[in-house]
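With one protein chain withheld, the remaining protein chains of the complex are depicted in position.
Entry: subunit A
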Amino acid sequence: MTMRGRILTSPPVTVLLVALAWLAVVPLFNIEPRYLPPLGDVYAEAVKLWPDLLAGFWRTFLETFIGFIAGALIGIGFGTAFAYVRLLERAFFPIFVALQSVPVIAFGAIVVIWFGNTILAKVVIALYLAFFPVAVNTLRGLSGVNPGRAALLSSFGASNWQSFLMLALPSAAPVIMTGLKLGISLSLAGAIVGEWFGDTVGLGVLLLQALYFEQVTRVWVLIIACGLLGALLYGALSLIERRYVWWQFD
């Protein structure tokens, strides 16, 4: 890519361009605030909402993060077990697929009954959503290990454990990363939906309140806040990927 192309596609520049377009479009087409409020109003609303917004941001971040980490660990664990124990895969994989087709809203109801309106309930929903893509991709990555490389390691007398650590895990890492990136976005959605079942703090809570009172400007503040949180989480994972898991799966 050229230098200019790189600058044009860098995230801060994209954000700036969208903001400029927003500033220009609202007066230009005389858009009603109900559809798209002026950017200045949205900014003012954010300032007004600041302490709640910050608390909500932090809370939703925490739910997402804890749920995602737990879901990722469990997902990698199950994916690994499935990859090495065919019987386990045949017995449990279909169950997970079936579970996965239960809409999160339905599942969320029972979670809230079990855990109440605690942070734990949201963490569990975030976990539930992150788990599946991570497990599937771990299974896919570990089953796709190059047989030639595996044979080479056995010819050196490597144990199964050594093969796992030295070959299977690093060669599956790029695929697992894909699962994690899917998982983190789903975790965020899970945490927000979880808050809709009832709570007092969180971006989801604020969003629901704004919706009830038809505070369109506030809804836009929250859309931006959720987008920011999602972008931060995803960006952090991408950074880790670029730094530590840069090779291709083959």
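Just so it is clear, a contact is a pair of C-beta atoms (placed from the backbone, for glycine too) under 8 Å apart; a residue touches a chain by one contact, two chains touch by 3 or more; residues count from 1.
Just so we're on the same page, contacts and distances are computed from a predicted model.
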| item | value |
| --- | --- |
| Absent chain [UniProt protein name; select from "glycine dehydrogenase (aminomethyl-transferring)", "ABC transporter ATP-binding protein", "Cytochrome c oxidase assembly protein CtaG" or "TcuB: works with TcuA to oxidize tricarballylate to cis-aconitate"] | "ABC transporter ATP-binding protein" |
| Touch with the omitted chain, as defined above, among A:T9, A:Q162, A:T200 or A:S238 | A:Q162 |
| Hidden-chain contact residue, picked from the options A:I7, A:A21, A:A91 or A:L152 | A:L152 |
| Positions on subunit A where the hidden chain makes contact | 146, 148-149, 151-158, 162, 166-167, 170-171, 173, 247-248, 250 |
